[in-house]
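One structure coming up, written as structure tokens, with questions to follow.
A protein chain is absent from this complex, but the other protein chains hold their places.
Take a look at chain A:
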């Protein structure tokens, strides 16, 4: 198992995702002799997990069962322990494509936070790319570095505990893409420019407030970035349900009785044949999806 390569069987040391039910999952560090408590009972790692195929249905001590899934960055995003507010898959997917990330890309990111986006970047740039990620909080930097190791992706990433606005990313002229998710991204724009390859590249800044976006756009334009564009992406989830719609009764239709239909005659005149009709439909979400942040993209032109 690794977050950048699939494997088929659960092994000691893996991080697996236990799927308990709709919208209910948890990550598990697989360890010989260890146990994990779930609402369906206890999972004994040595007997229930190690050696089993990913995707298996596993019965727990109380008799209930769960599914054990191979980790992916998407599953990690919804199960990881939050140390900060994180980016969710909808924004992550947009960022990945708009920054043109692919195997071999070199990316600079700050702040690392809880590592949600970091894992997605690593998955996309493997096996030949590299992620330089900067986090100014010491414990968070250490925690995320630990996770990269457990997830077997540490060879693809360098974590630096410093302030990107003051000290930059720790590298210059190597990045194809830079991502900023910090309170004052306009202060890091010149460092982003320095970190990028002279051939040019893409930059993205994520900010919840439009005032931050405004200052960042100004800084980007000032530093010579082009194609500056700010967007927002929202996800709507459609709930598929069987709905039951009552059918109106317009009274018995005299013109319809010219049909020599035996069934009509035998049906009791008082009760209608069908008073509801069932069909599959989607129910719109009850709330408008919440705002996460604005994504500002720009292109650094070639600097010879």
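Here are some notes:
Criterion: a contact is a pair of C-beta atoms (placed from the backbone, for glycine too) under 8 Å apart; a residue touches a chain by one contact, two chains touch by 3 or more; residues count from 1.
Methods note: contacts and distances are computed from a predicted model.
The protein name that UniProt records for the chain not on display, among "Transducin/WD40 repeat-like superfamily protein isoform 1", "tRNA (adenine(58)-N(1))-methyltransferase non-catalytic subunit TRM6", "Calcium-binding EF-hand family protein" or "TRASH domain-containing protein", is "tRNA (adenine(58)-N(1))-methyltransferase non-catalytic subunit TRM6". Listed residues A:13, A:51, A:103 or A:183: the one in touch with the omitted chain is A:103.
For the chain missing from the display, the contacting residue among A:142, A:167, A:222 or A:275 is A:222, taking the whole complex into account. Considering A:146, A:167, A:232 or A:275, the position touching the chain not shown turns out to be A:232 (whole complex). Seen across the whole complex, the unshown chain contacts chain A at 4-6, 8, 19, 53-56, 67-70, 72-74, 89-90, 92-94, 96-98, 100, 102-106, 120, 123-124, 126-129, 199-200, 210, 213-215, 217-218, 221-222, 228-238, 240, 280-282, 294, 296, 299, 301-302.
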